[in-house]
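This report concerns only the one structure given below.
Omission of a single protein chain aside, the complex is shown with its protein chains in their original locations.
Let's look at subunit A:
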Amino acid sequence: MNVVLVDAGGTNIGSVRYALQRLGVDACLTSDADEIRSADKVILPGVGAAGPGMARLRELQLIDVIRSLSQPVLGVCLGMQLLCEHSEEGDTPCLGVIPAKVHRFEEAPGQCVPHMGWNRLSAVAAHPLLKQMNEGDWAYFVHSYAVPLGTYTLVSTDYGKGFSSVIGHRNFHGMQFHPERSASVGATLLKNFLEL
């Protein structure tokens, strides 16, 4: 299977790549439009801020390439947020392939931002990406911005209020947490994605 990781400058690319290697898949890291178009699966990792993330995709001339993909695509963390329409972070227009908007978490007493640590997956939808997932499974999150609940929500997580921890629309999917750092739960999710 030909899996590519879009090299948009995210710092978690290495970790995602190693996680795929542990599943027996050697993903290639690329910013080449043809390689991305011809891949079986495309993963958009990302750690950092929305503005620089989109700027980098624009510089690499990958905006329309990613928008036009028809194979399964997975955005991780910032990568998921970039798949949405707009991010409040730096008031950034994003790729717009998932009809969602990204908002900053509200700080509240006893509720730190960034939302950092292990939190539970709940209201898990019936979806091939979520095979063998159970209500209350733990995943590792590190983020200050989040996607509210909506029709695209496949899994929700509670932090003050509910937000989308997994989203999907057509062939595009996003995970707000880090499957590459979510122990066996994360490995199962990545395996499910590879089997879509």
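Following the convention adopted for this analysis, a contact is a pair of C-beta atoms (placed from the backbone, for glycine too) under 8 Å apart; a residue touches a chain by one contact, two chains touch by 3 or more; residues count from 1.
We adopt the following convention: contacts and distances are computed from a predicted model.
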{"item": "The complex's invisible chain, by UniProt name, from \"Protein-methionine-sulfoxide reductase heme-binding subunit MsrQ\", \"Potassium-transporting ATPase KdpC subunit\", \"Imidazole glycerol phosphate synthase subunit HisF\" or \"Electron transfer flavoprotein subunit beta\"", "value": "\"Imidazole glycerol phosphate synthase subunit HisF\""}
{"item": "Touching residue (missing chain; options A:3, A:19 or A:194)", "value": "A:19"}
{"item": "Residue of A:75, A:168 or A:186 in touch with the missing chain, whole complex considered", "value": "A:186"}
{"item": "Positions on subunit A where the hidden chain makes contact", "value": "11-15, 18-19, 21-22, 47-49, 107, 110, 112-120, 138, 140, 142-144, 158-159, 178, 180-184, 186-187"}
